[in-house]
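With one protein chain removed, the remaining protein chains of the complex are shown where they sit.
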């Protein structure tokens, strides 16, 4: 199976859709059958006794941020009420073209929401981890950083030197030792964070 | 206007039972109201009201040079305008509030075609006042309107393209040098579904109504051509619209096909086919709407469109004949 991947094309009928097989990523279900949506190879993932049929595209995937995804974004503009940013990555995949998003003041942290000040949380240029909120009528994505693991991960001081986190609200410049306020993310080690990503999905 | 699932199911069941929401059967049109000569500056004009859909068509004529590859033919161009629609309806409503009360049946010659299968009802009216009761604002604002307008005008020019449906050689003044160019401007005053059908009928009637000036003499001076046109307003030619296409939108809802969908039904349809019927032939068939159709459904749609299109064409012709007879009574002609 691993040596010779099962190649499929869009619209190709893969299998019956029943209790043991369900349609997953890259497939769709119609009239009791599972069909492929992409040109790629078939992958069957077993989860809770159900086999999920997935099709992975051979090239780069077309990824669009969806609700609940962890994304990496760069802050572009800050105002009193919100920070505007560009989503650069969704999960592990780097996007070819950034998507616009905003982080509203209420969504910066979970506690003391009314005392949040955007300029004390983010500055333009910061790299932020955020979670995508349900899409409302507004035409941009809304992100939240109201979790310990979410918030600023990379920031530079006013002088342009990288900063290191010293608490969950402060970061310090590595050269000038000036302290600046940020909503800092508690970055987990690689392995744990991966599990965290998966469980959050 | 967004429909809930329950509303959609209701519409679907109605279609299944051959009794639609407004009491029509699947092959039945909503009543139409037709007026001609509504725009005094145009060479020909018509206004058609099909329930909530309201379109105004005006024909302007200008002198132009024919295409070098088709020296014997005149030109015909269609322009559809959706963008101002809501505004104009508003203006019309403002202007004639007192006339907006029920104009039905009182002074109009109403005629029921085809007594057996009450397919099409048409009401003709000579010159009257617009009776808009606009409450449905069109949902095409901005770019959406442009796309729809382009689709309609493309479909019209495609349907009028063949010389079997409309003879452009009649519009030639001097081969390769001068010809008439018809500008057909279509204004959508109100959109209540089924724009294609309404517009095609209005265009046909407007072209029938068009008076092409009679050319008195042509002078050739080297390469320059001078034409002089008859001064007499009433000495003019009419266009032959015998085979001008009539479009029928066949909508597939559930497993059945219907004609003349209203806005709600348009939303329930999975796919539709616009059929332009000219004489007993198809001059254009264009699949519209979102979904795809099974080849057999497509053929069914074509059959239904053909049948209804011919009936509709007959009905239009009958009304035209009648209105012309009425026109002769006038005091000058």
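First chain written, first letter: the chains are A and B, and each begins at residue 1.
One rule holds in what follows: a residue touches a chain if its C-beta (ideal position, glycine included) is under 8 Å from a C-beta of that chain, and two chains touch if they have at least 3 such contacts.
Operating definition for what follows: contacts and distances are computed from a predicted model.
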item: Per UniProt record, name of the chain withheld from view ["tRNA (guanine(10)-N(2))-methyltransferase", "Protein FAM114A2 isoform X1", "IBH1-like N-terminal domain-containing protein" or "Exoribonuclease phosphorolytic domain-containing protein"]; value: "Exoribonuclease phosphorolytic domain-containing protein"
item: Omitted-chain contact residue, chosen from A:19, A:47 or A:97; value: A:97
item: Among B:36, B:284 or B:323, the residue in touch with the chain that has been omitted; value: B:284
item: Touching residues (missing chain, whole complex) on chain B; value: 68-69, 142-143, 147, 150-151, 153-154, 157-159, 161-165, 271, 273, 278, 280-288, 290-295, 298-299, 302-303, 306
item: Those residues of chain A which, in the complete complex, touch the missing chain; value: 5, 7, 9-13, 26, 28, 30, 35, 37-41, 57-62, 64, 96-97, 99-100, 135-137, 139
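The rule we apply is simple: only the chains that are shown with their structure count from here on.
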item: For chain A paired with chain B, centre-to-centre distance based on mean C-alpha positions, whole Å; value: 52
